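Right, chain A next:
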Amino acid sequence: MTLVLIVALVTGAILFGIGVYGALSQTNLVMIMMGVELILAGALVNLVAFWRFLHPESYSGQMFVLVVMTVMAVEMAVGFGVAIARFRAKGSVEMEEAGDLKG
Partner candidate 1 sequence: MYAQAFFVAVFGLAAIGFGVVVFRTSSMVRSALALLFSQTAVGCMFLAMQTEFLGVLQIMMMATEMSIMAIFMVMFMMDPGGMGGMDMTHQKRFSIGAGVVAAGVAIVVAFWADWGPVTAEAPDAAMQTRALGIELLGRSMLIFETAGVTILTAMIAATAVAIPVQTTANSADKEDTE
Partner candidate 2 sequence: MNFVIVLVALLGSVWLLAVVEGWTTTGRLRPAAPLLSGLAHLGRESIVPRTPDRVFFETAPVLLLIVAVLGAAVLPLAPTLVIADLATGALFINAALAYVLVALIMAGWGPNGAYAMIGGWRFLGQLIAYAMLIVMPITAVAMRAESLVTTVIVGSQDGLWNIVYQPLGFVLFFIAAMALAFRAPFDLPTAPGELGGGVDAEYTGVRLGVLRLARLTLVITLASATTVFYLGGWHGPLLPPWAWSLIKTLAVAVSMLLAGRYLPRIREADLMRWCWTLGIPLALLNIIVVGLLVLVVP
């Protein structure tokens, strides 16, 4: 059964890697959020795999998955709120043009 665990963990790791690439390389706020979503998806795969194969008796593992899903939703809501405010003020959500946020 370790085989399935390893397969799931490798998938999670690769999704995480793609997400890191996306979050770092994209210039648009919405695309960066997509990278973050992929990172969290990788984390979700690992959490479910750990729950299923290592500790199926403890439901805190599933609880953690629910919390991560909440985090994904919250990230989207606040991110889009910020994006709307930024777009309204400056007319773009490009990161290259957001140097003025440095203060």
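Keep this in mind: a contact is a pair of C-beta atoms (placed from the backbone, for glycine too) under 8 Å apart; a residue touches a chain by one contact, two chains touch by 3 or more; residues count from 1.
Quick note on selection: all candidates are chains of the complex that A comes from, given by their letters.
None of these values were measured; they are calculated from a predicted model.
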Of 1 or 2, the one touching chain A somewhere in this complex: 1
For the chain A and candidate 1 complex, residues of the former touching the latter: 1-22, 24-31, 33-35, 37-38, 41, 44-45, 48-49, 51-54, 56-57, 59-60, 62-63, 65-67, 69-70, 72-74, 76-78, 80-85, 87-88, 92-93, 95-96
